[in-house]
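Every protein chain but one is kept in place in this view of the complex.
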């Protein structure tokens, strides 16, 4: 419906402006004139911009979250297609994970800006996260909530390596309906999520390598760990803050 | 009351999924299952033309034996779900609806599944969901 309307508007405008003399003779033109009364349902659209152009993003309100929620089924089908499409164009599991990561990265950089805008735009002095741990917390709760509708299940710090942190999701939304074949068992489609996390960290100034790993438990068979390996510069910076 | 097994037959009559849940029926070889499914597919196609009212009908929905019955659900995309249960099982229809739902989620949304091909690689989690939910009357 929304897609067919602009075309009818195009025809109305083009017949009346280009061939106004023919308009009264041609039956086709007169039938388009009969469709005119239906147009006042969107009166502003006609006067503000050329017909056929849909309202652009700059005219929209960034805060309308309730009515623009995406259907879970639509998302899973899309993600399924993304994985299939990507799988046809890669040479191995690592390559596949890397590409999913790249796709997630593109989402993440947008999520970060949009999420921060929604949270901070109304505030008197909008703030960015400049410390690592609060940033990690906000990924665990805010980013997860913005993208998946629920916070992640845990944050862990590596015992062996000081530069490694983990975000654990017991039932990752992107993998809910995915069964990975046995011969690809080390593949984690949550690499997509890892890309989102990487983009958010990168944007906030904590460059890191983020990967996803299957860490199933008996009660959570699709449990996934997002492993964050921070770059040295981040740790050094945190040290300065402590001092 | 028992649920013996579940078959999924694709629109060409091929058995793409077969699993037994409970003892009670004799085991067949996989080849016998394939033949059985193919035959059922043919019978179902013919029974759907039996209706006296004209036009096509849903075809056979329940086939009963002495110790078991098979309930058949035909979807809009011509996939058939066949549930083998004991005669006393009252919930077979609901269960098939549930199975259809799980199938749409766990199979059709799985990027590693090819439509009309055998259903493999169901991960443990989904697998438990697949028959666990269908086999537990209390969730229905």
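Before moving on, here are some points about what is shown:
Each chain carries a letter (A and B) given by its place in the written order, and its residues are counted from 1.
We adopt the following convention: a residue touches a chain if its C-beta (ideal position, glycine included) is under 8 Å from a C-beta of that chain, and two chains touch if they have at least 3 such contacts.
Definition applied: contacts and distances are computed from a predicted model.
Choosing from "Dolichol-phosphate mannosyltransferase subunit 3", "Nuclear pore complex protein Nup75", "Transport protein particle complex subunit" or "DNA-directed RNA polymerase", the protein name stored in UniProt for the chain missing from the display reads "Transport protein particle complex subunit". Among the chains on display, the ones the left-out chain touches in the entire complex are A.
Screening A:83, A:96 or A:112 against the full complex identifies A:112 as the residue touching the chain left out. Per the touch definition above, the residue from A:54, A:128, A:150 or A:229 contacting the chain not shown is A:128. Among A:72, A:151 or A:205, only A:205 touches the chain left out of the display.
Even with one chain removed from view, chain A keeps its contact list with that chain: residues 56-58, 60, 62, 106, 109-110, 112-114, 116-117, 120-121, 125-130, 202-205, 237.
One rule holds in what follows: only the chains that are shown with their structure count from here on.
Chain centres here are Cα averages; for chain A and chain B they lie 37 Å apart.
Interface of chain B with chain A (complex): residues 105-106, 109-113, 120-128. Remark: chain A residues 73, 76-77, 79-84, 87, 176-182, 184, 189, 216, 220-222 touch chain B in the complex.
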